[in-house]
Each structure stands twice: as C-alpha cells, then as structure tokens.
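Got a structure for you, questions after.
Apart from one protein chain that is not included, each protein chain of the complex appears where it belongs.
Chain naming follows the written order as A and B, and within any one chain the residues start at number 1.
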Amino acid sequence: MPIRETFWNIPHWAEIAQYILAAVTIFVFLYGVGRRILRWRKGRPEKRTSQFWKRIRSAIVQVVVQRRTLEETYPGIMHFTIFWGMLVLAFGTALATVDWDVTHLFFGFQILTGWVYILFELALDILGLLVIVGLGMAIYRRYVTRPVRLQNFPVKGLAGDDLYVLLMLSFIAISGYLTEGLRLAVTQPDWAVWSPVGQLIAGAFLALGDPNNQTLHLAIWILHILTAFIILISLPFTKLFHIFSVPLNIFFRSLEPVGALPPARSDVGPGVKEWRQFTWKQLLDFESCTRCGRCQDVCPAFAGAGVLSPRDLMVKLEAHLWERNGRSLHGDVISNEELWACTTCRACSQVCPAFIDHIATFVDMRRFLVDQGSMDSTLQTALVNLGRYGNSFGQSDRMRAKWTANLQPPVKDARREPVEYLWFVGDYASYSPTLSDVTRKTCEVFQKAGLNFGILFDAERNSGNDVRRVGEEGIFEMLAEKNMQALSKCKFETIVTTDPHTYNTLKNEYSFNGNGRPQILHYTELLTRLIASGQLKFSRKLDYTVTYHDPCYLGRYNGIYDAPRNVLRATGCTQVEMPRHGDRGFCCGAGGGRIWMEEKPGKERPSEIRIREAAALEGVQTFVVACPKDVTMFRDAVKTTGNENRLQVKELMELVHEAL
Amino acid sequence: MKIIVPVKFVPDLVEELTIDSSGVTLDTAWLRLIINEFDDHAVEQAILLKERGGGQVIVSTVESEGADDFLFTAAAKGADQLIKLTGDFAGVNNHALARAYSGLLKELNPDLVLTGVQAHNDLDGSLGPLLAEFLGMPYVGYVSGLTLADGAVVVRKEYPGGLIAEVEVKLPAVLGIQAAEQPPRYIAYSKIRQVMGTAKVEERPVTGLDLEGGVTVSRMFQPEAAERATMLEGDANAVADRILAIFKEAGAL
Partner (left out) sequence: MSQTLFVVIEHLRGQVAEISYVMLAAARQLAKSAGGDVVAVLLGQNAQELAASLAADRVLYMEDASLAEFTSDAYQAALAALIKEHNPRVVLFGHSSLGMDIASGLSAKLGLPVISSCRSFSTDGKFICQICGGKIMAEGEIPAPTALITMVPGGYKSELGRSTQAPPVTPIAAPALDGLRVSVKNYIEPEAGDVDIAKEAVLVSVGRGIQTKDNLDLANELAGALGAAVSASRPVVDQGWLPTSRLVGKSGKRVKPKIYLALGISGAPEHVEGMSDSQVIIAINTDPNAPIFNVAKFGSTIDMFDLVPALTEKVKSAK
C-alpha cells in the first residue's frame, strides 16, 4: 500500500531540530515581512480598496496565469515553470506536514496513501523537473546570454542577490531529488516508478554500489532542510520578497484610467521632496521591482541619450528607503537630469510584470523640481509663456487662429454660434508654421464631410496635458479652468481633437466642473464613424505602402489602435507594421514636456531610432502619424538620418485629404 | 540693508503695436503690458543680495495691468514688502514716475535702490538716474553684478566690447541693472497662488502727476523700411543656391 514514509531514516533529534528551526524560521520571516510593511506605511495615505472583487480577480489572473510575464516568451516560460514548480513543491511539503503532523498525529490517518500518494509523487517529480529546466533557462540567460537589461545595476550587491536566489533554488531542487533518489535506492518500494526522476537517481546510486546511502541520505536531507529554512528566512530580505509584494502591488494598483495623473497633494507642498512623502503604494511599487529590466528595454530615453533607466530609478528608490547615510532623494539618489529625461510615454508601465506605475513617481518628483525652479532655461521659458500667453510658443493668444485667415468658407466661431462638433485645435496645429498646412487640410476634410463644426478661436488655451506631466500643476489648473470656462459658454455636442495629448487630458483629467463630461473624440474615431456611415467618401484609392506610428497618448494611454488603421485602410493604403507597434509603439521623444527642453547629446534621438525602424521595412515609403508633435519630430529625424529620399512623413489627415 | 526695487510696466512687444487716432501715442485697445525685463532682473538681483547677506527687499510698482501678479511673484521669490502706487497714471512719463516714486522712497529711506537700466518705451530718459537725482543719490547704470563693501557697493559696469569696469559707489545709491547675476528664477504657479492668500499689497495713493521734463511727440509712426531686403523664394535648395551665388559674387567663397 503506497504511503508516504515521512521522516524515513531521519533520527528523532533531527526531527525535533527541524521543528525548532521551523519555528525560528517562521518568526524571522514574519519579522522580515512586518518590517517591510511598516516601512510602506511610513508613506502618505492613499485609498486603494475600491472595486475589491475586480482587484482580486486581476491579481489572481496575473499570478496564476502570469499573463504579463508571459508577454515575453523565454523569460515568461522560465518564470512560469520556476514559479509553478516551486509553488506546487512547496504546497506538497505543506501537504506532507499536514499529513504527518495533523491527520496522522491527531486523527490517526494519512492523506498521502494509495493513489493519492502516487499522484502526489508523480506530480512533484515532474514539476521538480520543470523547476530545474526553468532554473537552467534562467542561469543560462543571466550568465551566458547576458542581456543588457540584467547588467549594470546602480546599487551594489544586487548581482549577488540574483546569484544567491538562483543558487539556493537550484540547490533545493537538486538536493530534493538526491534525497528522494537515495531513499528510493535503499527502500526500493514498488511504487517507485511513479517517481521517475527519483528512480533514475536511485539507479545511479545503486550502480555506484554505495553502502552508505543512508548516511548520505541523512546528510543531504539535512542540507535540503537547512537550505529551505535559509531561503524562507532570507525571503523578506532578498529578491524573493517579490512573491509577496508583486501580488499585493497588483491588487492595489490604480484602477483609474491611465491617462489621469493623481493630483498634486497640497498638504505637504507640491511634489515629493523626500521618500516619506511618497504614498505607501508608491513605496510598495519600489519594493515590487524585481529588476527584470523590461522597462529599460522599451524606454525611449534610455535608448536615446541613455540618461534615464526606469529600472535603475526603481532600484535606487528601493535601496534609498533603507539607507541610513543621510543622502537626499533629489540630487544624491536621483538626478534632475534623469527626471527631466522622461517622455511619459508609459512603455515602462505597460510592460512591467509587477504593475509598477513609474510615471506617477516621476511626475511627483518633477513637481518638487518645478517648485524649486530647478529646470533648464528653455523649459522655464516655455512655462512662462504658457502661464502668460496660454501657449508654449510665446506668441499672443490673438494669433492662435491666424491660420483661419482667408479660408473660404470661414471657420465657425463656436463661441458665437452653436455647433455640433467643437474642434479643439491644439497649440502645435495652431501656431507652428510647418503645421498650418495640415491644419487647413483638416478643416477642408471636416467641411467636405459636411460636419457642423467650429473652434474656440482666441479663447482656446494649451490643454495642459504636458504642463501637468512636467510637474507644473498650478499652470495646468489655470489652463484647464480657462478652457473649461470657454467651453461652458459654447453649445456643442461633441469635442473632437486632432492632438492626442489634448485628447488625453480632456477625456481623463478635465473635471468639467461637475457639469458632466461631453463626448470627446479623437479625429480618427470620428472619421471611422463617418466612413462607416458613408458621410465621408473617398474618390480615389491611394496606393501608398505605409507604416503607422501609434502615438503614445492615443495608443497606450487611451487604447485607440484600430480607428486610425481603419481609416488608413479605407484610403486604400497598404499597411505594414513596424516591429514595435500597438501598445509597444516606440515614443518619438517629444512628450512629457521634452519638446520644451534642451536635448542632451546622445547616441541617437528616439525619433531617429524610430525612423530607422521604419526605413528597415521593405517597400514602405510613407511614415504615417496621427499627432502634430510627431510630424515635427519625425520630419526632423528623416532629415538628420538622411532618409529624405526613402521616407516621407505624413499626418493621417493629409492622406485622408488626398483620398477625398 | 534696505533695498527698494521700483519697477515699471511696458508694452508687450509680442502683441501687435498700433498708433491711436491722435497719431502721437500707442493705441491702448490692443496693448498688453508686461514687466520691463530689466526690472525683472533688478528684483532678482535684490533677492540674491538678501539671500547672500540678509536685509529687506521692498518691491514697488504703479497700478497697472499685471501689477498685482508681479508683486505676488516677487513676494514668492522673497520680497518682504509690496507697495503699489494708485491713481491715474494715464500718459505718465519717466519724470512723473520718478517724482511719484521719490516721495515714497524718501519716506522709506533705503540703502540701495535697484531698477532696470532702461525700458524699451523710454522717451524722456530712464527712471534710475532721474530717481537718483531727486533723491540726491549717486547713480551707476549697466550693472551686471555687485558686491557689498563697507558703506558702499562695488558694481560690475558693462561697457561695449565686453569690457567691464569695477566701480565703487558710496551708499545710499541708485543702480541701473542690466542683468542680474543669474537669470530671474522660476516660481511655480501654485506658489504664487499660495502667496496671494498671505502677502499683502500696500496701496499708496498718488495725486497729481508732474510731467515736467517730458517729451512732446508730434507724430508717432511705424518705421517704413527704407530698403527692405530682397526676399529669396523657393524651398531650402533653391534658397541655398541663391545664397551660394551671393557668396561667390561677394568673393567670400
């Protein structure tokens, strides 16, 4: 009758010692976990308990299915096998403990008998093997392949932590099999075949003819137990802590739309000056980082000037929470340069398996820098202009609608007459001389589609999206107030905008003073509807082969990927996707106020990297964008990379206009 | 050390300037006023002095569009006292302004008066030297840096060609600031709003402006370009070709 012979060959003293050590382990473990939790609680309060079941579901899905981790195949499978393998093995040990110390001890029976035991043995053997495969994959990747994102950590000792974890887990798995193999070699039960790996090892020992298998068994068993306890004791003090912090981080993540930044806290001054001013959730973010480096791989600032690595920021912040050397957050730990380098494109948070919100932390620290006036002079000029003139160009607000001069039929003034669509034009489309052509074409397209639309003329102000992300909350509020005031005086059904940044903030951050938010559409959404309803017809089919660049604030921030592609298809263009498309789109580098800042000399600008990516696609002649800042950035990059004869940059609206 | 910064507001050149129907002055309908850039530097220099050596900074302006915002911004930077002269300042010139300010300054008895070296709409001289004369103080202009000495200041006076003279001026004195030692600092908008709640602007009414010494303009106009440049048309390549030809013709290539 198959039954688990718990503690076979284990002398009584070892059994007792094991229980004592277990108690010590649990005690230290709880202390370690508690210490971490207390540290998070030093942060400022924040409510993150809404929609409880949605949170539970999402945490379970991510932990069980490992959906986000599996977005990258090799590391995903590697982690999945290690995780599930170790989890089942740990569960198996727990079951064995219950089997021996509860049911056997108190109730005189064992669960792990008969076919239950057989299945138990088989499952553990196979999963143990998976763990070893997974660990093998991990060791190979980390020490042979050596991907960039696992190198050069900014804090000492982390590489040692990584090695420690891999070694300990490997040792546990291997020593586990050895123990089992040695036991099977000696006891040779009939059901040994259900522990295939164990049996294999047993065979090896028998072949060696070792009479001291029992001694060896005890020795390895002791080592195995000690390793297990060491792992558990060290868990809260090593990378393994992510087993706790990550599911918690997923549970407590923000369920607000990603396009809505948390407001500035007014209680202790704007922004974060020192780490205790972060919220507890932000501190949890830092502690959830496993240094996987996926964020660094997708970061345009890292790829370009190399000044900023979101991974490094998280790693440094985590270490900083535990420092006792009096270093200050700003300047010593995190440099101003790093903070200003972020384009707020959200590629980092999009790929992070721990669901860390990097952007909220960067912006909070930027808010402090703005409060101190620590910024380069070009940004200062832009902010002063935004505050005074409502646009970053430093031009009079009266010049905003200059592009409408001499247009026939004249553009309607939404301040004076009711319209169906209020077109929020945006700064760049209004003021930039290189874009006035596209703006006029947009006007013509709207007119040809028979839309009843109007604009705010001089009453429009910069929507404030990037002002907010730069950290100037005060000017953002002022601009939003002015815009909302102007809008409240108009009669319209829908707001349509040609700028994704404007779209993002109008849709997610403007409160509209509690009067109910009007419907807000990006022009690609509107055009999709008009094409579907037949209101917008194309008279010709364009035969360009194009590639479409997903704007960060349209794609990742607001999930609009299909509408622009539908419109492109409708114009007849053939579309080829760049490797990094959709929610993996690579940022042009202008967001987060970067277009208002001085560029640091670097190997390449993000926009140049992106153009090269497009130029590598065979047959593609046109690079299509749906954001005015993209037009500026990419036209420049085409020139500086010498691709003028290879690629042309077109706003999607230009193609629509051409196909009319 | 008591430092006073009297400032003035000037037409914002970002806006279009037009002459009004009288033909002798600017049309105020489309006019927007902005702080005289040099006065902004004067405030910054005053704050820097206070930060370095302590003292009191008083910023004063006349009633004008943007005056309150400016005063509150100065308070957010560290100014201790804000004074606004109220009254009818239509048609004010620098002489009248200097007289109005000198009354206030005589009462306040400063050690140092900092003001912008000039303003782009100055027609009857500049405020600084006029003020100095009414107060009986020495004046040095085109100052781009200063250090305090015993009972005096040593200023960096700018001359053409990048030449600098270090000039000692006995206090009390009036200085015309060309540039502060660092560009005017940025003040976050929320800080200004915060200060609006706490700082107070003292109002001092001024009656009767004495415009004596001013300039009578018989005609104000926008310059007709005597010869306007020959504009080169075309795209970058076409224009570049033309420029290349100009270079060759001039023998510069």
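Here is the rule we use: contacts are C-beta pairs under 8 Å (C-beta built on N, C-alpha and C of every residue); 3 or more make two chains touch, one makes a residue touch a chain.
Quick caveat, the model's predicted, so the values are computed rather than measured.
K.L.:
Among B:65, B:88, B:168 or B:203, which one is in touch with the chain left out?
P.N.:
Once the missing chain is taken into account, the touching residue is B:168.
K.L.:
Just to verify: which one of B:29, B:90 or B:252 makes contact with the chain not shown?
P.N.:
Checking the options B:29, B:90 or B:252, the one contacting the hidden chain is B:252.
K.L.:
Which one, B:45, B:126 or B:190, makes contact with the chain that was left out?
P.N.:
B:126
K.L.:
Given the full complex, what residues of chain A touch the hidden partner chain?
P.N.:
Residues 377-378, 433-434, 598-599, 601, 636, 639 of chain A touch the chain absent from view.
K.L.:
Against the chain that's been left off, what residues of chain B make contact? List them.
P.N.:
11, 13, 17, 19, 26, 94-95, 98, 117-118, 120-126, 128-130, 132-134, 138-142, 154, 156-170, 173, 176, 178-179, 183, 212-223, 225-233, 235-237, 239-244, 246-247, 250-253
Note that only the chains that are shown with their structure count from here on.
K.L.:
Using mean CA coordinates as chain centres, what's the gap between chain A and chain B in Å?
P.N.:
49
K.L.:
Okay, in this complex, where on chain A does chain B touch?
P.N.:
On the chain A side, the touching residues are 264, 270, 370-371, 373, 375, 377, 380, 383-384, 387-389, 394-396, 398, 472-475, 477-478.
K.L.:
Within the complex, which stretch of chain B touches chain A?
P.N.:
Touch residues, chain B against chain A: 12, 14-16, 30, 32, 34, 183, 185-193.
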